[in-house]
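Below is one structure, written out as structure tokens; comments come after it.
Subset of chains shown; positions unchanged.
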Amino acid sequence: MRRRTKIQLFLLDNLVWILLLLFFIYNTFATDSFFTMRNQVNILFQSSLMGMLVLAQGIVMMVGELDLSIDATLAFAPGITILVTSSMVEPSPFLAILMTLMIGGLIGLVNGIFIAKLRANSFLFTLSTQIIMRGLVLFLIPFSISGLLPAYAFLGRGRVGGIFPVAAVAFVVIFLIFEFLFSKTIFGRKFLLTGGNRKASYISGINTSRVIIMAFVIAGLLAAVAGLIAAGRQNAVSNSMGTNMVMMAFAGAILGGGSFEGGMGKPIGMLGGALLLGMIDNALTLKGVNVNLVSAAKGGLIFIAIMLDHFRVKLNAYILYKENLKNLIETAEDSAGSVAS
Amino acid sequence: SADAEPPSGGEETPAAAEEPAETGTKKIGMVVKNANAEYIQAFIIGAEETSEALGIELLVTDAQGDSIKIMDAIDTFIVQGIDGFILAGAVDLKTLVPGIERLNEENIPVFALDTSPEGGYVDMFLTFDLVESSEKAARQMIEGIKSANNGEVPEGVVVEITGALVDMFAVECNQGFNNVISQYPQLTVVQGEGNWNNDDSYNRTSDLFTRYGDEIIAVYVHTPDIMGAGAVAAIENTGKDPADFFISGICIGLEGMDLIEQGKLYAVVEQPALDSAILAVNYLNDLFNGEAIPEIGEVVEVEGALWSPGTVVENPFADGGRMMILQAPLVPQEADTDNPNLWENRINPGQ
Amino acid sequence: MVEPQEVTRGQRVLELHHITKLYSGTVALDNVELAVERGEVHGIIGKNGAGKSTLVGIISGIIPPSRGEIIINGKPVHSLTPAVAKKHSISIITQEPQVIEESTVTENLFMPKYLGSRDFINWRFLDQKAKEILDRVGFPVETYLKIRDLSISEKQLLLVIKACYVEEADIIIMDEVSASLNQKDQRILYRIIDERIKAGKTVIFISHHTKELLEVCDRVSVIRDGHSVGCYDTAALDMKSLASLIVGETHYDELVLEDKSREIGEETIFELRDFTAYGRFEDINLKLRKGEIVGIAGLRGSGRTELFKAIAGIDTHEKGELYLHGVEKSYNSPEKASADGVMYLAEERENEGLVNIASIKKNLTINILSKVSRREVIYDRLENPKADELIKTMNIKAFSREQEINQLSGGNKQKVLVGKILAKAPRVCLLDEATRGVDIEAKESILNTINEEMRKTSCILISSPGVDDLIKICDRIMVLYKGRIIDEFARPEFNEEKIYRVMQGELLKSGEVK
């Protein structure tokens, strides 16, 4: 393949980043205070919560399933932790963090086992765990519990060097780690393979059930991290944390290249998806769009993004077609040359 | 204490459904707006404790913000033969009217807390007047601004973090806030939809601070109980002190109480949630026993109660009925944070 | 005729005893016995639905048996899964190629172990390695391509290469791999098998092609209706005896198709003029008369499928005209083409041919819904008999017309595919490898049906993996080479060797293809 074609394809594959860039440039000129260090940090920080959920959903979608329970895990994991630790005499924040993560992972494990082993429908199953968890957390924490241990709230509240939010750093780092995992390690590739064709992967010796379970566990862990961020940010745990975030998590993952069919998507793309959604919210507020219209405007922007993304697929095919034609002509010339000689 | 009797086959006529209620314990049906808000939990606790003390059976259903669910619940309650009904908040106040009318047809007394249906006959609407309370909070915020600027209201930007815009509650909050703020043309209001949650409230506040930075002189949060912490955290994150922005609004909640104590919230009107539920059940009980409840024009006074005096007037929203306006104190200006009569201090969240 | 001789000998790498597999609705295998020796090519033969795929599925751990014993290298193995089978160095190329469509050639070759790279994947290294391997085998395909852009035969060959040279399996199972390859690719395949056997590996080979079985296999095990019949040395067999073993009759006589070319009408039904889609096929001119059967011969990638698809309006063409009954037509969707009676029989039956989760009945009547309905309402009393009739004509092995396509054997799926075209009786049939994967008996019956039945109503363009089928049935054969028709043979001048050489471009008339 020619170098140029390669670059074109690379750009297309990462179209969400181009969209992000375009939107960024537009706002830099058109939106007051958008292009300030502070606002950019804000966008990162504000996207971190949704970003964790986008990644969680994206990974589950990679293996061809879906998980509606992540936004409930976000409230459930810190909720249970706070209930347990607040009854302790001298609660250790590190134990509490560990516990939150473990609860998240455990929920993922349950989801994963039922879905991979017992072949439960992932939509229905995670819908039921979502409703159950939301119900339980409402029952157990009807009133929010504020005043967290500083270390527990660090992820959501802490700042590196007093300025840069820890959550924003963690957000980017986590995405980079997963990007590496999924593009460069066998562990990560197995997710894409399983999602791409479960049967073929099974036949070639991948333990596909384990991969699917692992995807749900990772999603649960990431949801728990999101829970830590949310709790830290409000310095409290409430039962309504994360309500209705799951839809946008899907949107971010699909914008980032994911698909319900599985086998698609890259964490780096999903990072772009999460940031794009965050930036849309931010820019609409900064522009001072009428509050009653913000929602419609947001829908409109997502619409545009979809159309551009759609265009990408067409363009991709076109570029390959061009490449092919070119090769064809070249070989034709070659053979003509060899006949002549 | 419910009847253990299974329904017998012959009595399936609609009239029969109400039969057992005449003889056995009285039943009250209550629909709440959305169980995951703290003040709604206060409604539930108030109603539950009072009913238990009075030997009344209380049925509670969560409408999750949906008028259709409210009407579903009403239909089901009627089948169960309730003797009284309490509506504890609703997102939309017109769309549930047919449900209220059904209750009226069945001669079941209707009480409303928090917000009043805008139609049908409501026996009594117990309120702390959202518009008026919002005005009160907004006025106090203006006082705060004045105190920091030698008694003047300077030019500047006021941030308004709204509730979910589909909600009538948010509309009334906005109305009260606007009534006050519009008297000061030098103030520019910028809105962000906080959507009744701390995350959105955080995001919108920090966006607006980025945009308007030092021009901002005050922040009004519709309901600090569920959006205050987000706004406070956002301001703190810009390196500013929340106390400088006179954050005000209505509804405190447990988290809000902490923030007021820390001086991060400036003035919040307490919603007499617990008391209004207790009053509603008590008055319903009075009706069950054939006793009179306060009529229009009366003023109810109870020694020491924060809500006292309660004035009973004609309900301007519904098609008739009483409206009892309860007092709602500004915290900490009118009542201390440790005032034992605030519901936030009366309930025990560690249950 | 040579009498089949049963034989046993040597060191066994694989033994199966009492293997039974019950599916809901079917007994796929009933106490089957099998013994495979090191270094042999062991054929497994039987009619469609006999249980061959099920058997090799069990060996490779894909299908758990209901009962039975599996012994690998002398040791009994319990609860075999594909992962365990891989540990015992068993690899399978399944009947329907199992690939990751959205991944590249390189990734499909090396997944899931990604050779020699521990936990981290070195893509550059793998790409290099992939190129080396493909070059060595003489199978030129770009490594960066996504698998979905490959044709079905390329997918199959790739999987063979993977099993043989990447996984270097000791026991390589090939389930009807050659069915979708043409002669040239088959030769690559035979070369690979040869080379593997020399390297001491064992091959289990499933095919319906008697000639090929005799050439490739050392021994064959016969399965009939889920029972083992026996194991035979191919040295002692000829094509006829092999055929009768498969079919289960003592004497199997090859059907000789009647030459119907005299019945071809004068009227030209269908015509292509300068039909072109650059890069796929160019300047195709052909005429079909009523009742005529014209074969299109060509190598993999010669453009047959693409030509057929363009005619049927599935793909686009860029230049040229298409005439039906002398009227110029232009199809931009198969809906229009099929309304005019131009129908394509899909080469990729899994993706493009059948609705896998629907019943046999619903698939068979997909083209004739108007015939089994009155005023848009489908009546069981019309649809069921029609479906039953087709099941019978096509000899589809199924326990009920309501059985899902998923549950059929490969050959029976193919019969459904042919059946639905047959039911429609279109004016122009484009049969892309219509006999792929069906057993000898079924193949002859399909060819016979085409010759006797379809011919009456339609004119037919047909492609086939091998030239021999075309020779049997066609009135003319056109050879497609790199998207151009470079030669044409009439029935009297048919000559398999010559046609094959033309297909490879050996007998190019100079200047024909630039």
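Going by the order they are written in, the chains are A, B and C; count residues from 1 in each one.
We take it that contacts are C-beta pairs under 8 Å (C-beta built on N, C-alpha and C of every residue); 3 or more make two chains touch, one makes a residue touch a chain.
What you see is a predicted model, and the numbers here were worked out from it, not measured in a lab.
In this file the complete complex is built from protein chains present as A x2, B x1, C x1, though only one of each kind is pictured.
Assume only the chains that are shown with their structure count from here on.
Rounded to whole angstrom, the centroid-to-centroid distance between chain A and chain B, based on C-alpha atoms, equals 37 Å. Spacing of chain B relative to chain C, judged by their CA centroids, is 72 angstrom. Look at where the CA atoms of chain A average out and do the same for chain C: the two points lie 42 Å apart. Among the residues of chain A, none is found touching two or more other chains. Of all the residues in chain C, the ones that touch chain A in their complex are 60, 62, 82-83, 85-86, 92, 94, 98-103, 107, 111-114, 117, 119-121, 142, 144, 278-279, 514.
Those residues of chain A whose C-beta lies close enough to touch chain C in the complex are 1, 183-187, 189-190, 192-193, 196-197, 199-207, 263-264, 324-325, 328, 332, 335-336.
Taken in their complex, chain B has these residues touching chain A: 35-38, 41, 162, 165, 190-193, 197-199, 202-204, 206-208, 210-213, 226, 229-230, 233, 237-238, 253-255, 258, 347, 349.
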